[in-house]
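One chain of protein is taken out of this complex; the other chains stay put.
Chain lettering (A, B and C) follows the sequence in which the chains are written, and residue indices restart at 1 in each chain.
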Amino acid sequence: MNTRTRLRIAGQSGTGLLSVGSILIRSLRDMGFYCVADREFPSLIKGGHSCFTINFSDQPLKSLSQTCDILVTIDKPSTQAYFDTLDEGGVWVHGYERPVGLKDFRDTADKRHITTVHMPTRTTAKEVGGTDLQQNVVLTGMAWKVLGLPYDILETEMKRKFAKKPQFMESNLAALKAGYERTEYQIPQTKYQIPKKKERRMLIDGNHAIALGAIHAGVRVYYAYPMSPSSSILTHMADYAKEVGMIVKQGEDEITVANLNMGSWYAGTRSLCATSGGGYDLMTETVSLAGIIETPWVGIIVQRPGPATGLPTWTAQGDLNLAIYSSHGEFARCVIAVSDPEDNFTLIQHALNLAEKFQIPVIVLSDRVTGESLLTVPEFAQNTIPIERHLVTGKNLEKLDNHDRYKITKDGVSKRWIPCSHPDKYYFANGDEHDGMGRLDEDQSAGEMYAKRFRKLETLEKDLPEPEVLGVKKEADISFVGWGSSKNVMQDIIGQQGISGKRQGVRINYLHYSYVYPLKTKSLEKFFKDNPNVHLIEGNHTGQLGQLIEQKTSLKFKGKLLKWNGRPFFVEDLENYIKEQMPKTK
Amino acid sequence: MNTRTRLRIAGQSGTGLLSVGSILIRSLRDMGFYCVADREFPSLIKGGHSCFTINFSDQPLKSLSQTCDILVTIDKPSTQAYFDTLDEGGVWVHGYERPVGLKDFRDTADKRHITTVHMPTRTTAKEVGGTDLQQNVVLTGMAWKVLGLPYDILETEMKRKFAKKPQFMESNLAALKAGYERTEYQIPQTKYQIPKKKERRMLIDGNHAIALGAIHAGVRVYYAYPMSPSSSILTHMADYAKEVGMIVKQGEDEITVANLNMGSWYAGTRSLCATSGGGYDLMTETVSLAGIIETPWVGIIVQRPGPATGLPTWTAQGDLNLAIYSSHGEFARCVIAVSDPEDNFTLIQHALNLAEKFQIPVIVLSDRVTGESLLTVPEFAQNTIPIERHLVTGKNLEKLDNHDRYKITKDGVSKRWIPCSHPDKYYFANGDEHDGMGRLDEDQSAGEMYAKRFRKLETLEKDLPEPEVLGVKKEADISFVGWGSSKNVMQDIIGQQGISGKRQGVRINYLHYSYVYPLKTKSLEKFFKDNPNVHLIEGNHTGQLGQLIEQKTSLKFKGKLLKWNGRPFFVEDLENYIKEQMPKTK
Amino acid sequence: MSDQSKKLAGCADRYLQYETDEVMTWCGGCGNYTIQNALKRALALENIGRDNVIFCFDVGCSGNGSDKMEGYTIHGLHGRVLPLAAGVKIANHKVHVIAEAGDGATFSEGAGHVIHAVRNDYPILFLHHDNQNYGLTIGQASALTPKGCKMSGCPQGNPVDALNPLEIVLSLGPSFVARVSCTDTEHMTEIFQKGLQHDGLAFIEVLQSCPTFNKDTTHEWYVENIKYIEKELPKYDPTDLWAAKRLVMEETMYLGMIYHNPEKQNFLKAVEHWDPKCPALVEDVHQVDVSGIMAKL
Partner (left out) sequence: MSDQSKKLAGCADRYLQYETDEVMTWCGGCGNYTIQNALKRALALENIGRDNVIFCFDVGCSGNGSDKMEGYTIHGLHGRVLPLAAGVKIANHKVHVIAEAGDGATFSEGAGHVIHAVRNDYPILFLHHDNQNYGLTIGQASALTPKGCKMSGCPQGNPVDALNPLEIVLSLGPSFVARVSCTDTEHMTEIFQKGLQHDGLAFIEVLQSCPTFNKDTTHEWYVENIKYIEKELPKYDPTDLWAAKRLVMEETMYLGMIYHNPEKQNFLKAVEHWDPKCPALVEDVHQVDVSGIMAKL
């Protein structure tokens, strides 16, 4: 039974909509609701319309609906921008002092049976001893009341939020209470059950989770040049650096960052960097260096729509081909894609292990919606993925020969040991083609070293887990194949957490790729055999995973659900697509 | 009838082997022979083994044989390195003073019926008034005599070469004559006919031809950062700049070069830059900018083996995927591949026209063997490819609307006019997503502009010529599909200009892609239908064109001839492969 | 009314041609407003119309003005505006080319480009928006942020010494270096005019307030800490490199012409066969006969 309730707070950037949103979502989390929340905001500092959308339910949720049941608007321009995303019969909460310019909204509201909940928030705030700074706090109280949820939860959260700014505490609480108590209207209770058992869940986004996963897996230094949507990873890492004994350095450009990362990996520690598509273009020559000197290098691309500056604050999955095919020459690499906070936390640990095991560059693809949408998730399990360094250490160093470092082996992997760990077993990490010890080798036979390095791709492919099937095991009415952030909307659709709630009995399943390259095809072939109606889902224009599948297999998709306007997949996108694709009989 | 004669001059870098080679090849050209010549040299300034190989015939030749009939060795280490490339019954020409260290070469020579032609070149030079600087000139005379060719041709060439250094003329001529006259041995005349009609042919390499093609097509500014094997384009362009009124600027790094190129194209002139794979990695972000502001941008990648520094002075076709898939985001681009001097001259002109017609980046792929091997070719036909600028100019500017510049059209192409050509019809070339005039547009509808730009790929694909079939029209015993420099060896094999001369009656044909992306597949499908035994030929490890074909079609290759050790395809590579692949009955 | 305002009144239309009716998206009190105004004034006073100027923008808050200046503009990549603008000028030397970039773009992402733009002396006007932080990416430290400043990405305070931009520029053999402040539009206008008249790279350090992320060098702080060379140092000779090198090391922010080297040969003049009278490269694309060259091969 679909119990998704959809709350949207709209306001111009910098008008405090985030603080309203954060108190509400924290309170919902405290009540044990599953929440998912995301911001839409323009690539400006101030002005421009933006909104903070919270969907919550007593069932797990991972993606958002496009529209909302309750719209809280802070200023008129944002009302204009988002009013039509408020569904029939929804509730419009606002606190404007002067009704001027609201005429047509009120008319639409009537036409669409929208209940308006209003009080002049600035006057109310002042009445209870606050200032016009507290008008948003009144609005927060009003919204919580409309949701019909107990005041004490909201109040506790307000106290926690302003614990460090006691000077505002009193007036904030007064304004909160006034907003709550002076609001009469409440949405009908059938909307959702209040969860009974209170399992404590974190409120965390992908960028924060990937930072924690990296710290947990022993990353000792983090390098980055600010570039949205990856910048918050830098902020988190810098905030925790002292506490976890890590060094964080904001490099002066992406090539500096890529080479700092290369030097630290070559020297033998665990290092990490992150950027977005444009920044990664600048790193590709260095990734090619990691390829030839067979040294681990891990980097994260938090994708946004390109080309060039594109849409810096929106989301996309347009850089899969970039991750797989960029960097001149041919060498083995691995491309991993994250989707929710949990696999952000775990997959970065696997990425670090794979990079050291196969001595290759590993690129982790995230995107804005994965990196910046907040989800309620249980605390991540720790110590489940042991650190694998695959280094020759201690006494074993004695048995080494200098020519072991790049020795031509069947599986392509040779021994690696930390520079200076033994005075005599030195080797040359040489960007020119080279022999077993790294000495320049321009003979015809140098082709064998080139092939040796590339053999690692096959060995890696065998080592990777197959993609996982979610939903019905076989004979689905409609099936999807996708990677990265597509998993979130697919899980909601499969878990009947769309809007319509009931999936009209449609059997759905989804094959999810976390490890995208090298592409594993065994379960893919089985998935196509087991399911007659397989479609592709990707947040880009050309269906890049689809192209890789078409190249590696002779499988053909029945259809492709592609989206490339900077918005993530909403549950409506899937529901409409499924409706179109399903034969009428269903 | 195969009349290919193979001459190799071996010597350490910097020991004058190039001047010996250049006089010989010019003399052969003057006699009307078809010649192809190439250098093999290490990535060092001095030392290390290198050789200059000339193959000539009365039939057209485009690629080299791996071994030689006549080996001229300047120093002992190079004799060591190249002696076993001298075939049975060949001729070894050398001028060492002291026989020390030659013992085992003499033994091998006897065992393999190799005739040794020797005189102490330094003493001979001194005898006729030269110095030990002239020992190579004596060697040149010796080699020409062994070829049994008339002395006057050689002498004329020597005079032309030292016209500007008269002080050496006399001693040079004396040494040349001594070398020629004191040598008795001549290879049997049956080897080749001396061509009758003397059609004048240029001796030119691909880099020089592409420079001339660019100048001819109105390129007014050339930018480059030195990187082999592209540096000679910079040298040629700089040498002609004054004469043809062009500006040449050596940028301080590849990102500077890419953005100088971008600014000059945006401002409305024709501009060009060139680099190799590693340098192109640094240009990819700027190519993405050309993608979103829909402004022409033409760049040449002269490929060499990667990854990273790789093998700077060797050849490879390993960067096709780089050209097609690098640069973040999705946008229309064209990838063209050159093979011989003639299509270097013509295809760069088409590349410039296509870039302006579709307002896209066009990447021209060459490689070391294409760029630096010398061929005898007739003077290029001029004015065969009119300059197409596709600009709104003059009175038509009046009718323009500012929003025409990026107007959403069916074929994806909008109007372009030179900035400042009209005071009121200004537009914003915006790296952020934008509307028809280039103003920032972050609305959902921005996806339409993204799709509009990408539609150009389809329009472009329809506009490109289909790949051409060389050799037998249909039912070949063995067929090949390839791109770029592979055409040269395929033309020699089809023209029966391998070593064995007779192709044992094997019917061979070859489908050649000059326009590689977007991939045209109509004639490809027909080629697979018409020929039962189609193989792929590529100078890389992963068969990148093969992957593109497997992705776009469901065609399957019977086999793949791949080479990735830095050496070009020699005729022996094809002959051996064909022998292996042909059913024993042939 | 200053004589500058009087003159401006006389050519208001030339100013208004660049005015936009789009909503501006900079924060309230941002220095970008006055800088853009001063530039429009200078263009009006120099009688430079939209058919005679191309604006090149870097990525940063100043770059968000690229579709708010009603003229031919190009908004390129972060850190790359100088080589982009140089390419424009080389292709069309007959129009003015103006480049604008922030301190992150100029002394971090594009540090290599500023060195060689000054060395090559491309004839463009370059406005360096120095707000001592990364505004658009929400408040990280730039290479010009003072050591110790607490910013996003360095909560314990910026660990690294700040660079002195003008100390670097003066070590590159520049032809024109000036400094202005967003707090004085008239003075900016006057210096921008000089920059537009200069036939080489006019490097103008623009002290720019950023109330949102830079609480130290605010509008008020600048007003208190700036001095005018013309007023305070009447005997200052801008062609004296050593005087300039000393001036830029002082705490006080002296505004005005800091250094001018009239002998420096700009990029185009250094090309032996280039001639300002010959057609701009954009007008000169034609089929070139290469038979002469081919005959010699």
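The rule is short, and it goes like this: a residue touches a chain if its C-beta (ideal position, glycine included) is under 8 Å from a C-beta of that chain, and two chains touch if they have at least 3 such contacts.
Quick caveat, the model's predicted, so the values are computed rather than measured.
Set against the missing chain, the residues A:210, A:241 or A:446 yield one that touches it, A:241.
Residue A:255 is the one among A:91, A:210 or A:255 that touches the chain not shown. Among C:11, C:24, C:111 or C:243, the one in contact with the hidden chain is C:111.
When the whole complex is considered, the residue among A:18, A:153, A:400 or A:440 that touches the unshown chain is A:440.
Of the options A:68, A:109, A:289 or A:561, the residue whose C-beta touches the omitted chain is A:289. Summarising the interface, chain B meets the missing chain with residues 14, 42-48, 224-228, 231, 234-235, 238-239, 242, 248, 250, 252-253, 278, 308-309. Touching the omitted chain from chain C are residues 107-112, 115-116, 119-120, 143, 156-157, 159-161, 163-164, 167-168, 170-173, 245, 264, 267, 270-273. Touch with the hidden chain on the side of chain A covers residues 202-204, 208, 212, 215-218, 220-221, 223, 240-245, 247, 249, 251-253, 255-257, 259-271, 285-286, 289, 293, 379-380, 382-383, 386-387, 389, 418-424, 426-432, 434, 438-440.
Everything that follows uses one rule, which is that only the chains that are shown with their structure count from here on.
Centre-to-centre separation of chain A and chain C, using mean CA positions: 38 Å. Averaged C-alpha coordinates give centres for chain B and chain C that are 43 Å from one another. Touching of two or more other chains is recorded for residues 42-43, 48, 278, 308-309 of chain A.
Residue positions 59, 64, 75, 77 of chain C are each in touch with at least two other chains.
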